[in-house]
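The complex appears here minus one protein chain, its other protein chains still in place.
Right after this comes chain A.
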Amino acid sequence: MAWLVVRLAISMSLLYAASAVFEDQVGKFDWRQQFIGKVRFALFDTHSQASKKLLVATEQNVFASLNSRTGDLFWRHVDKTGPEGHIDALLMYGQDAVVVVGNGRLLRSWETTVGGLKWETVLDTGSFQAAALVGVQDLVKYAAVLKKSAISLHDLSSGSEIWVENLPDSDSVQYQTIYSGGNGLVFVLGVVPNSHIVIVEYKIEDGEIMNKKSVEAAWMSSLESSCAVVSSGILLCVDQITQSLYTLPLQSAEQTEMRQIHLQTLDLEVVSGFRPVLTSTQPNPAQPPLSEFFLQLSPDHHILLQFKDGLIAPLRDFNPSYLAAFATSGERTVAAVMSPKNDTACSINLFSADTGRRHLDTTIIYHMDPNGGKPNRLYVHAFLKKDDSVGYRVMVQTEDLTLTFLQQPGRVVWMREEALADVVTMEMVDLPFTGTQAELEGEFGKKAAIQDGLLPMVLKRLSSQFILLQAWLAHLWKLFYDARKPRSSVKNEVTIDILSRDEFNLQKMMLMVTASGKLFGIDSKSGTILWKQYLENIQPNSVFKLIVQRTTAHFPHPPQCTLLIKNKDTGLGSLYVFNPIFGKKSQISVPALPRPVLQTLLLPVIDQDYAKVLLLIDDQYKVTAFPSTKNVLQQLQDTASSIFFYLVDSSQGKLSGFRLRKDLSTELIWEVVIPTEVQKIVAVKGKRANEHVHSQGRVMGDRSVLYKYLNPNLLAVITESTDAHPERSFVGIILIDGVTGRIVHEAVQRKARGPVHFVHSENWVVYVYWNSKFRRNEFSVLELFEGAELYNTTVFSSLDRPHPPQVLQQSYIFPAPINTLEATLTEKGITSRHLLVGLPSGNILSLPKLFLDPRRPEVVSEQSREENLIPYAPEMPIREEWFINYNQTVSRIRGIYTAPSGLESTCLVVAYGLDIYQSRVFPSKQFDVLKDDYDYILISSVLFGLFFATMISKRLAEVKLLNRAWR
């Protein structure tokens, strides 16, 4: 086999020159941004004063270390997705971070400086409850992990298990927390809801049960949410129904009942419907926690309390206050409290924990982003200054997953937009022209020509020329001005005001919609976030569809995008209309959608303001048009009989086609039902609307033409068998005309199963499936041809194309798993196509479509050579230089978006997953661009040389002729 591969490699390398990037091109057209996701745990490294580390573990199963001065990643570990890689707990001691992963499956210790794994232990099965560091005699030596029915103690330096003990009565008691105060004992606290609390004492040395007691607590349902341990082992609980605090010394033998302290006696009251929260702090795991704690009584009311000699005394009342957190530096513990200042800002102040006294000059002003969400987490990094006072920095996490790191007096040190770790959908929009360009465009607008006469037009022309001259002079002046400055001081900051379309439309606005409901406008050239908008009240299971209704081409009308937000469960949707360049919400009135939306359809019909019409079809098959002006409705009535749409109901396996009626109701015109007992529809895809096909056919070796079947209404339907047995499972592909419901082609890939990734474009469909017989991924390509003659050369109509197309298909082995698949797209479709394959390794492979051609011959003939067909080889090559993102891998790549640029050779690519990567690809090389190292001087000198040579020789020839004439 080896020689086969070698031969293949050689023959391929003869066919194709390398298309990888050069070293000096790295980062020139591309950028990558790495994200971590929603923070679950964040710990500052307080081990040394100069440390810049901030350890974070996130909901996306990422464990990372951030540089707290810049916000950059020191290192990042991306674990498996789903519950298998879920980070349950993060504990930090000294240089080590201990992490519990996968619902208590693994216990890992990481070295925090370089992010190396120190050790890893597999824990016994059982669902994870809690983890804590355990110290003995001022030294933290162990980590205790509490499972549903067992507790185990592990050595921190090696990870070895010291002991593991089963918990008594674990089937009736829910054990939820661990506490250790450094006195040689570990307490495990469990609860029988609405009955009693169980406290079990274990000896650290050998895990012997020292004591076990149960205490009445009929009001308690969960320990975790309502209790905390304060002072020297006092369990403190709060209950909102009885409006009381309860205390219980864990170790005392005599007290068998919880002592009730009414909140009323402290002049406190919990707001009804709010679950009060207790926050205590244990700066050193080898010592008991502090006796001070926070009690949150309402969403914006905290109070600092102290437990002393069995009594609770309020130290300071923070009303109003959003967030409160403790932080410790050395021996001193402080509390940071965030309180509202005015509508747009919050102030954070530092208080000493033991007295509640405010530290002077410690205010940090936090300005809330008006387009962002409310702050919901506060992480404090306290440190000792040179004069022994306590300084601090804070990290604020907001609802829209923005991490803001602030220092006094409110300077934003860095900001991370972690919502971008979960991009759902995106679009790219052309940037608008500059004012001067727009001026020129506007001059020749339709309206202007009608209104004005000849003379005003001339004047207008002159004035716009003058404006252009002015702009050019200003540009020259800026160039001159910048040239004098040292290079480093010239900042390339991108702001929204100077954004304008470049010569070749290579710079665009990336619109990204994230799962948390935050929208971003990102400059595609630099990756700078130009605007962001948080949409509140987005359900977590919403689906989004982004539609560009008006591009920037219609000056002076602003571009317009519409986001359809749909609740997955109820199907109810809402529309959010905005300007994609500035991110501002549009003032246009949006139709109310009282019924679930089934389908959207963007028509090529435009209203008088050049916005494309969006049709929304609800579950009663009624159509709502947006915009719905008189003009639009008139146009819809005129064209109603030629507007068709399809609906897919995968639960019933039903595909149905509808036609619009003049009164905006619909009629069912075709129906295809695929029995769900055998196979289920997994995906339906049409073609991209902005796709252009340049050549109608392919020239064959004998100079005849094979015409492509270019049906714009064709749908590719992928089905998977319900039978999962490897011998009987199959993947079905059905090509259906979306207007007539005619099944154009139906094929079955046997012994195959999903997940299927596919691309549908031009006259071909490429899909990837898993071959369950040979256990490998395979590519298959379908191409449709009309044959040697076109039925109707001028237009394509689904209603008038009686002959079925010829279908060619070929399959190949692909030696790697696949995450996502997309095809390149260019302005006019002249450039050859490439497939962009997102691999789980994070690489993006740019695979020439030439390799996926069902006409690749088994045996090379003169004609196939003439046609430039590569001889068939069953295995698809993967060559490293085809990776467009060299070493800039994209973690957990989920989608690839392609957009054409103004240059025919260039296609813009954005890959998103946990990271975002933007680049350009040149499927047919840069045939329309001069190379970077193009020798302008040589060419111009040769040109000038030739010019002068002609001049001189002409002169000489004249002289010679004259002389001859004289002779």
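Note that in this section contacts are C-beta pairs under 8 Å (C-beta built on N, C-alpha and C of every residue); 3 or more make two chains touch, one makes a residue touch a chain; residues count from 1.
Criterion: contacts and distances are computed from a predicted model.
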From "Histidine-containing phosphotransfer protein", "ER membrane protein complex subunit 10", "Spermatogenesis-defective protein 39 homolog" or "Large ribosomal subunit protein bL32m", the hidden chain's UniProt protein name: "ER membrane protein complex subunit 10"
Touch as defined at the start, partner being the missing chain; which of A:F307, A:F626, A:W670 or A:F851 qualifies? A:W670
Contacting the left-out chain in the complete assembly, out of A:Q129, A:Q240, A:T362 or A:N771: A:N771
Contact with the hidden chain, among A:D800, A:E880 or A:E958, goes to A:D800
Candidate in contact with the missing chain, chosen from A:Y142, A:F578, A:F626 or A:Y812: A:Y812
Interface residues of chain A toward the undisplayed chain are 4, 7, 641, 667-675, 678-679, 730, 732-734, 736, 740-743, 745-750, 771, 778, 780, 792, 799-802, 809-813, 858-859, 872-875
